[in-house]
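Excluded from the complex is one protein chain; the other protein chains are retained at their positions.
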Amino acid sequence: MKEEGKHNKKAKKYGMVINLDNCTGCGACMVACMAENNVPFKEDESDKLDSITWMRVYKLANGESYPDADICYLPRPCMHCEGYHGHSPCVSVCPAVATDYNHDTGIVSQIYTRCFGCRYCMGACPYHARYFNWWDPVWPEGMTKYLSPNVSARMRGIVEKCSFCFHRHQLAMDKAFLEGRTELEENEYQTSCTQACPAGAITFGDLNNPHHKVNQMVKPDNKHGGRPGDPNAFRLLERLGTNPKVYYISSKEWVRRAGDNYLANEDRTVQQH
Amino acid sequence: MSTQDDKAKEVSADGAAGPIILFFILGLAASLVLGWVIFPKLLYSQKKQPIDFNHVLHVEAVDEGCESCHFFREDGSFSGVPKLAQCVECHGDVQGENPNEIKFVNDYVANGREVPWLVYARQPDCVFFSHAAHVKKAEMECSTCHEHIGESEHSRVYEENRITGYSRDIWGKNISGLKSNTWDRMKMDDCAECHATKEIKTDVETLPWPLNWAPLPYEKQTGNQASIKTVKEACFVCHK
Partner (left out) sequence: MKVGRRSFLSFIIGGAAGTAITPLPWKLMDDASIWSQNWPWTPVPPDGEYSYVNSVCTLCPGGCGISVRKVDDRVVKIEGMKGYPVNAGGICVLGLSGHQLLYSPTRVKSPLKRVGKRGEGKWEKISWDEAISEVAKKLSEIRSKGESHSVGSIVNADSGTIPNLFKRFLTAYGSPNFMTMPSMQDSYKMTLQLMQGVNAQAGFDAENADFILSFGSGIIDGWGSPVRMFKANSTWKANGKKVVQIEPRLSNTAAKSDKWIPIKPGTEAALALGLANVIITNSQHSQKISQSSGFESFKKLVQNEYSTDKVSQITGIDSASIVSLAKTFASASKPLAICGRGQGSTPGSLNEFMAVHALNALVGNINEQGGVWAVPEVDYIKWPEVNLDETATNGVQKERVDGAGSEYPHAKSLLNRLAEVVNSGDGSLEALFVTGANPLYSMPDSKAMKKAFDSIPFVVSFSSYMDETASNSDLILPNHVCLERYEDVPTTAGLQKNIIGLTRPVVKPQFSTKNVGDTIMLIAKALGGSIAEAFPWDSYEACLKETLGAKWDVLVENGFWSDSNSKTVSGEFNFYPKAMESLSNFSPVSLEGSTASYPLVLIPYDSIRLANGYIGDPPFVIKAVEDTVLNGKAACVEVNPKTGKELGLTEGRYASLHTPRGKAKVKVHLYEGIMPGIIALPRGLGHTAYDKYLAGKGCNFNELIGPAEDPVSGLDAAWGIRARLTKV
């Protein structure tokens, strides 16, 4: 019985590959995320430090003068760092077990009702991917009608962040269970931003699965902390050892160099430990 | 020194030991009555269901048991308490002479108004519960959590906790929190109890971690240890 009950399924490592050559900076990922995850809004959102955007599109510049100037957009969700063996920066410091790393999916969770708002995780996160609710969310009259039941509305005093639309994973699993399956097809679980991106710049899937596009695109080297095998692929702050699951692809070297703090004459491709 | 001791003896021997014990027992008895009898009555308000529902009658009339009305939708979601539209399929008009049915048809069907059922098993908003995972994948019986509700002829009184606003069924009927059946309580500990004893999760050996990254000692335990923090089931599985 026990042998039968054992699952053969391999643990997933859901991750994302964002092609910055295709990204047009249109912001559809940001808004699709807000709409999917009941992200609130307030009167002035131009102070980006307190503007809750689980997915935020940054604008990078190459620092050259006109007419050699160049810009590139970089969408930044939560990186769902695996760190050293699941010890991502935020999970390691949370005193409330409000954020957690799941080895089955590789997703870093955030449990709103457990969070007591110490913001230690925000200090620990090198990607500014976590946001604090300085105020209670308030929707204008009538607008609560569009809130989705799949994601709880947050309250004042807690931290929130991108969940890789984990509720979509749960809903997809429900459907799979109903159909007698325990495994999902690649297209069954996609994040809201991936689905919305009109330029097709975002790819989402299981980095451990060689049949999934994300794996084929960046060829992550699990023996070396998931380092990308593709020369055009890079991760943000690669040398920090956070082992993020969001990979970027750019054909421009200046963009790839913008992913970490390199010295002026430093070779980006030389691996250091 | 000794005089003081004597005085103390004197006082205690002054016939006061009796009343002290009596008052101790009185206090004890009063608090026991308060805690076990009065407190539960004060804690919960009693609410009647809008319609007295007869499960037995309905189970007899349908072909597929519970799932005839409490079914899974194609997308894997669970329908829960039936909506009016579903009831109308049979109760478009009054079928018999049952006053409850007449009330249902006149008050709700005729006005197209949903019945404000009080859901005994309603969980807080932060809980994600997958019926598909439990009923379809784990092949659990509905009664494991919902007792043999299908055998009830009347809707029992809905008791609402005045402090939390949740149904009494979550804590359980027994105010002490003890339970004798799996369906007696529906708190997180009760979920965890089952999840801890049954091997539900992936075996740790199959995780494709890089071999040169040896697991930390406590991660070597077997069982449900998908979570890095709790070394148990990960929180996100049931919380949203």
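Chains: A and B, in written order; residue numbering restarts at 1 for each.
Following the convention adopted for this analysis, a contact is a pair of C-beta atoms (placed from the backbone, for glycine too) under 8 Å apart; a residue touches a chain by one contact, two chains touch by 3 or more.
Just so it is clear, the structure is predicted and the values come from calculations on it, not from any experiment.
Visitor: Kindly state which of the options A:A32, A:L74, A:C121 or A:C162 is in contact with the chain not pictured.
Guide: Per the contact definition at the top, the residue touching the missing chain is A:A32.
Visitor: Out of B:N54, B:S77 or B:N100, which touches the unshown chain?
Guide: Candidates B:N54, B:S77 or B:N100; residue touching the omitted chain: B:S77.
Visitor: Tell me, which residues in chain B touch the chain that this view leaves out?
Guide: With respect to the unshown chain, the touching residues of chain B are 16, 19-32, 34-36, 39-40, 43, 73, 75, 77, 79-80, 83, 124-126, 161, 163-166, 171, 175-177.
Visitor: What residues on chain A make contact with the chain left out of this view?
Guide: Counting only chain A, the missing chain is touched by 21-22, 24-28, 30-32, 34-36, 38, 41, 43-48, 51, 53, 57, 59, 61, 63-67, 69-73, 113, 136-137, 139-149, 152-156, 192, 195-201.
Criterion: only the chains that are shown with their structure count from here on.
Visitor: Just give me the whole-number Å value for how far the CA centre of chain A lies from that of chain B.
Guide: Distance between chain centres: 35 Å.
Visitor: Considering the complex alone, what residue numbers of chain A touch chain B?
Guide: It is residues 2, 5-11, 84-87, 91, 94, 97, 99-105, 107, 109, 111-114, 150-152, 163, 166-167, 170-180, 182, 208, 222-225 of chain A that touch chain B.
Visitor: For chain B, which residues are in contact with chain A within the complex?
Guide: That would be residues 72, 74-77, 124-126, 128, 130-133, 136-137, 199, 201-203, 206-213, 215-216, 219, 225-230, 234-237, 239-240 of chain B.
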